[in-house]
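Missing here is one protein chain; the remaining ones are kept as they sit in the complex.
Each chain carries a letter (A and B) given by its place in the written order, and its residues are counted from 1.
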Amino acid sequence: MLRLADWLMIQCPVMNVTGSQTLRLTWHNLAKHYGARPVWQHLEGELSHGEVLVVSGPNGAGKSTLLRLLCGLETADAGSIIYEWRGQRWTPTQMRPFIGVVAPDIAVYRELTALENVHFFATARGQSVSSEQLHTQLAQVGLLERAHDQVAAFSSGMVLRLKYAVALIQQPTVLLLDEPTAMFDAAGRTLVEHIITAQRQRGITVIATNDARELAWGDLLLKAGSA
Amino acid sequence: MRHFFRAALAVARKDWQIELRTRYALNAMLLFAVVTAVLVSFRLGPLGLSRDRQAATTLAVLLWVAIFFAALNGLSRTFVREEEMRTAALLRLTTPPLAVYLGKLLINLLLLVALELLVTLLFVALMNARIAQPGLFALTLSLGGLGLAVATTIIAALVAKADGKSALFTVLAFPLLLPLLIVAVETTEVALAGSGWAQAAPGLRLLAAYTLAELAASLLLFERTWES
Partner (left out) sequence: MIRQLATPAKISTGLLLSFVAAAMFLWVPAHEGLGNVGRIVIVHVPTGWLTCVAFLVSALYSLLYLRRGRLSDDANAVAATELGLLFSLLSTVTGAIFAKVVWGTFWNWDPRETAIAVLMLIYAAYFALRTSLVPGVRQRRLSAIYALLASVSVPFLIFVIPRVTDSTLHPNCAILNTPNCAGLALTADGRIQGQVDDFRLKLLDVQESDTLLTATIEVRDPASGTLTTLQPSFDLVSGQPKAIERVPDTLREVQIKRVSGTASARTIEVALANVGNIGLLTDQRTLITFLVSLLGFTALFIWVWRLRALLLGLQAHVQGWNA
């Protein structure tokens, strides 16, 4: 019933696996339905280390759904998603500890302060972070002055900055961004651009957006909803 | 494994911090307990019951009625809030499922300890309850509370995914908890009346067995619930 080994694999990310550090993501024959309505079918594609994929398409075309599939928050009705990394094949669920996600429907705790949020999500991943690391991370997204304020008092742009801090604190190999700049001013947009550039060193980025300026950030473009 | 337990503790600590700042669960539970105890005491306590030969039975039943319904007022909060505030997704992405379960179990246990202490104090103060065997009484409340926490935590995880959450929680929890409640009431009665450890032993064993069985089932089923 319970395969302990599998279970422990998910519970405790294996930090000392050797093998190629370069990452390859492939999805094959992917299909997803909501009720009887197919979102898309026979979706194919792949993404290699350092690349940035931009997914665009009209509302309801399944941009966010693809991102949710990539991190295992939802399961596909057919097809497979495989990460090849460190000489192993990983499912999205197994890959979770190495994925950072920023999305409008994924919230942080309003009752906690910015610092407590970042600290909690790092610890919950099983990471031990120093207070210095936490502060550096908050400084990167421009929230250092507000580190000890409760999120409830934040503007929506600041909440989005905090989500970036939470996603980046564990130096994710895979970065998934849904509407990455929806609440941002020009400074925020520059910040995201920097983050994406830095991510090219660490692994891959998938962005879901319809903003014309952001389409240029990608090496590859997937137009959803046209099929 | 060290990471795992650290994650579980982090979940419990985070919920405790949030609980201290919002007091959603604590207020609901503790106020319910106070209202119940006061209402019961108006008619029955403090002298009314001590003249009654059946005082231990009545007190044990009322004590568990107060604990059970107060607990059902608050124990689903931590899970329901994750879904309502849409923080569940990030928790699922970052935290191993069982660490979430253990963390939530821990916070529910803490809440229950606070509740049971308050209810006991209220019953001693307002109803003039005399506890003949305090050790047995404490053990019964601890075991009963543990079983209550184990069963309600997994049901809270179920309920958090459904509509009409607060009404549903009681409906789902009651039939599952009935064996526990019956035995807990009976053993508490023994402790109040002071009929001795030998009388209470089968009840205590049943409480422990029930708790273990529900814990095993919860550990096996939680991941499915949480990832649904």
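We adopt the following convention: contacts are C-beta pairs under 8 Å (C-beta built on N, C-alpha and C of every residue); 3 or more make two chains touch, one makes a residue touch a chain.
Please read these numbers as outputs of a predicted model, since none were measured by experiment.
S.K.: One chain is left out of this view; which of B:Val80, B:Leu106 or B:Ile154 touches it in the full complex?
M.R.: The single option touching the absent chain is B:Ile154.
S.K.: Considering the complete complex, identify which of B:Asp15, B:Glu82, B:Glu116 or B:Glu186 is in touch with the unshown chain.
M.R.: B:Glu186
S.K.: Looking at B:Glu19, B:Glu82, B:Glu116 or B:Glu214, which residue reaches the missing chain?
M.R.: Counting the whole complex, the residue in contact with the absent chain is B:Glu214.
S.K.: What residue numbers in chain B mark contact with the hidden partner chain?
M.R.: 151, 154-155, 158, 161-164, 168, 171-172, 174-180, 182-183, 186, 202-203, 206, 209-210, 213-214, 216-218, 221, 224-225, 228
Please note the rule applied: only the chains that are shown with their structure count from here on.
S.K.: Once you find the CA centre of chain A and the CA centre of chain B, what distance in Å lies between them?
M.R.: 37
S.K.: Within the complex, which stretch of chain A touches chain B?
M.R.: Residues of chain A touching chain B: 1-2, 7-8, 10-13, 71, 73, 96-97, 99, 101, 103, 105-112, 116, 120-121, 123-128, 150, 166.
S.K.: Write out the stretch or stretches of chain B touching chain A in their complex.
M.R.: Interface residues on chain B, with respect to chain A: 1, 3-4, 6-7, 10-11, 13-14, 17-18, 21-22, 85-87, 89-99, 219-220.
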